[in-house]
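This structure is in structure tokens; I'll ask about it shortly.
Showing chain A:
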Amino acid sequence: MVDTIQLMPISYYLSLCSLLFAIGVVGVLIKRNALVIFMSIELMLNSINLLLAAFSVYHNNAAGQILVIFIMVVAAAEVAAGLSILVVTYRKNNSIDMNLLNQLKG
Partner candidate 1 sequence: MEKYIFFFLSGLAVFSALMVLISRKPVHSVLYLILCFFAIAGHYILLNAQFLAVVHIIVYAGAIMVLFLFTLMMLNLNIVGEVRKSVLARVAAVIAGGLLLVTLVAALKGLNLSTSLSANTQIGMTSNIGKVLFNEYMFPFEAASILFLSAMVGAVMIGKKEEEEEMTNVQMTNDK
Partner candidate 2 sequence: MLTISLILLPLIASLILFALNGRKELHYWALGVSIAELALGVAAVVGFDKGIALNYLFDMPWITSMGIRFSLGMSGISVLLVLLTVALVPLIILTTVNGSTKYSATFYGLILLMQSALVGVFTSSDGFLFYIFWEMALIPIYFICGLWGGENKIKITIKFFIYTMFGSLLMLAALIWLYLHTPLSHNFNIDALLAVQLPFNEQVLVFVALFIAFAIKIPVFPFHSWQPNTYVVAPSAGSMLLAGIMLKMGLYGILRFLIPSCSEVALQYAPVVMVLAITGLLYGSIIAIRQKEIKRLIAYSSFAHVGLITAAIFAFNADALQGSVYQMIAHGFNVMALFFVADIIQRRTNTLQISDLGGIAKVAPKFAIFFMIVMLGSVALPLTNGFIGEFLMLVGLAKYSISVAAIAGVSIVLGAVYMFWMYQRSMYGNPTTATANFPDLTCNEMWVAIPLIIIIIAMGVYPKPLLEIAKPAVENILLVMSTKY
């Protein structure tokens, strides 16, 4: 059954991923809630992942999919560290407002 899947043109994937990426960017810019900003970042990462997978299939090269796996690893690591920082800031300020992270500038 899988063999019969017909591939969509790569430009479709390009458009989709650009759109998702842009939404992610807007999310990062528009929100003050650090948690949602994180989610937007995840969204951007996912759009890239998808594009990588698509190109991997189109170019018949597994490297793209391997890279996706690594990106996932990095994303997970980033979320783990980022969220713990969030927790700390929340304990300090009782808020996760992005503007409060100004304190990080030292």
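Observations on the structure shown:
Methods note: contacts are C-beta pairs under 8 Å (C-beta built on N, C-alpha and C of every residue); 3 or more make two chains touch, one makes a residue touch a chain; residues count from 1.
The candidate set was assembled so that all candidates are chains of the complex that A comes from, given by their letters.
Since the model is a prediction, treat every value here as computed from it, not as a measurement.
Although all of 1 or 2 belong to the complex, chain A touches just one of them, candidate 1.
By the touch criterion stated above, chain A contacts candidate 1 in their complex at residues 2-3, 5-12, 14-16, 18-27, 29-33, 35-36, 38-40, 42-43, 46, 49-50, 53-54, 56-63, 65-66, 68-70, 72-81, 83-88, 90-91, 96-97.
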